[in-house]
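All protein chains of the complex are present and in place, except for one that has been dropped.
When the chains are written out, they are named A and B in that same order, and each has its own residue count from 1.
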Amino acid sequence: MILEVVLLALAWMALTGDWSPAAAVFSLVLGWLLLRLARPLGGEGFRRVRLARLPGFLLFFLKEIVVANLTVAAAVLAPSGRLRPAIVAIPLALDRDAEIALLANLITLTPGTLSLDVSPDRRTLYVHAMSTSGPDDLRREIQQGFERRILEVFR
Amino acid sequence: MSPALLGATVALALVGAAVLLALVRLVRGPDLANRVVAVDLLSALGVGIAGVAAVASDDPVYLDVALVLALIAFLGTVAFARYAEQGGDE
Partner (left out) sequence: MSLLVALLLVLGALFMLLAGVGLVRLPDLYLRMSATSKAATLGASLVLLGAAVHFGTAAVAGRAVVIVVFLFLTAPVAAHAIGRAGYRRKSPLWSGTIVDELADADPDRKESA
């Protein structure tokens, strides 16, 4: 809750370009009010956030984006030979709404893979991949890559 | 011409080409979902164009355009997707 209020306040001050103390107080109060209003809409949050591990997580994520964007570039420029698409069911170790949402979004943002759906019991994530050597390889990549890192930061 | 202005000019030509390609997909479809993807790309391109315009005109007010476009585009795309999912017409 405190973290979210601070993030909202930072976004407000960055957008208005006003970093004065008055703006800080105003944006903190506004952020707190908005979060109270929005609370009934939210699902389960994270259990905890290990802030010290967040920078490493973000760096890993940035690296994934850059490396894999080049893969997509290759696939777009020469589609015929490189495309081996598949929709794969990934069993989830994560169980909180916030964790699953984060994993799904990270998968979509890294090129080549796209989250399509979550099973009604929320134990399986369905992912579309542009090019995969096989469903088991993709399962292993995601479970040992993003999912393991999410467990490290948010558990 | 400064390098920044030259870069903005080249960038505008490239994004313009991307807009034409997105329009091709918008016309061809073949279904509603594909057209929503095309519209979504068009609005992302609009955000890019606003960014280029900010540099080319040396006026940061275009960043507000980019922000508002990004906000509205997101709402529009999600609304379209909901409509399609609930069985809207082709």
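In this text, a residue touches a chain if its C-beta (ideal position, glycine included) is under 8 Å from a C-beta of that chain, and two chains touch if they have at least 3 such contacts.
All values derive from a computational prediction rather than experimental measurement.
Between the chain not shown and the residues A:Val5, A:Leu28 or A:Ala104, the one that touches is A:Ala104. Contact residues of subunit B toward the unshown chain are 2-4, 6-8, 10-15, 17-22, 24-25, 31-34, 36-38, 40-41, 44-45, 47-48, 51-52, 54-55, 58, 60, 62-64, 66-67, 70-71, 73-74, 77-78, 80-82, 84-85, 87.
Think of the hidden chain as still there; on subunit A it touches residues 11, 13-15, 17-19, 65, 69, 72-73, 75-77, 79, 83-89, 104-117, 119, 124, 126, 128, 130, 132, 135.
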